[in-house]
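Missing here is one protein chain; the remaining ones are kept as they sit in the complex.
Take a look at chain A:
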């Protein structure tokens, strides 16, 4: 209580400080209220419209089912990860375990990775359309979408894997070398296993980005509402489905419900990633 009184009297002497403090509080309140309002609003409006017909396996204009889109999203996610994860992890291994820090080549890789991080998804979509869809003649297909997304998430996986590898203490490596293991054995048997939680957290974060992506997919994977028979066929993911529903404006109830599914999915995935990352830091310290 005394503390509070002291503070109040200090503010009385410095009215300017009081104003600034109130501004800070006001701004923070706006931030959190607005962002919470968004989540609560979508949930409140959408949950009542979550009906079993939304999850039927074929899409018709009657049921506006999101199930095909959900399945496409899963296929798209697995395929993108299949392409991006090996490349991401291997290049992180090269950067951390093999290359010397002063290497020119390494700094080029760093610059290009930074560039990839900053490129907006529509540019990835445009590139995917020009290269995979048109030049390689894959057409609008799951495969073209997956390759486009793989490039998009590559820097994220590289970055998180690098951090995870860096956090493995050097004594692990020295111990392994001391016992006569070679470099490769050390990397795969000692360093990688201890870095797995960090790498996993990064991969899950990448899944969150894939699930939420729209602009990169419209002109690469296309917007067909069916479950494709193969990777060379077009199919819309949940986020693309969501965009089409709300831009058509014909099925607003279903759009609310789809938004709920999308929101819960992405928030759940990101929470899982944060949880794993936190567990990791706790174990280390």
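Criterion: a residue touches a chain if its C-beta (ideal position, glycine included) is under 8 Å from a C-beta of that chain, and two chains touch if they have at least 3 such contacts; residues count from 1.
Please note the rule applied: contacts and distances are computed from a predicted model.
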Checklist entry - For the chain omitted from this view, which of "Phosphate transport system permease protein", "ABC transporter substrate-binding protein", "RNA polymerase sigma factor" or "DyP dimeric alpha+beta barrel domain-containing protein" is its UniProt protein name? => result "Phosphate transport system permease protein"
Checklist entry - Among the options A:59, A:138 or A:243, which residue touches the chain absent from this view? => result A:243
Next on the checklist: One chain isn't shown here. Among A:8, A:30 or A:47, which residue touches it?
Outcome noted: A:30
Next on the checklist: Out of A:54, A:75 or A:93, which residue would touch the omitted chain in the full complex?
Outcome noted: A:93
Next on the checklist: Even though one chain is hidden, which residues of chain A still touch it in the full complex?
Outcome noted: 10-11, 14, 16-17, 20-21, 23-28, 30-32, 34-36, 38-39, 41-42, 45, 86-91, 93-95, 97-99, 108-109, 111-116, 118-127, 129-131, 135, 151, 154-155, 158, 182-184, 205, 208-209, 211-215, 218-219, 239, 242-243, 246-247, 252, 255-256, 259, 262-263, 266-267, 269-271, 274
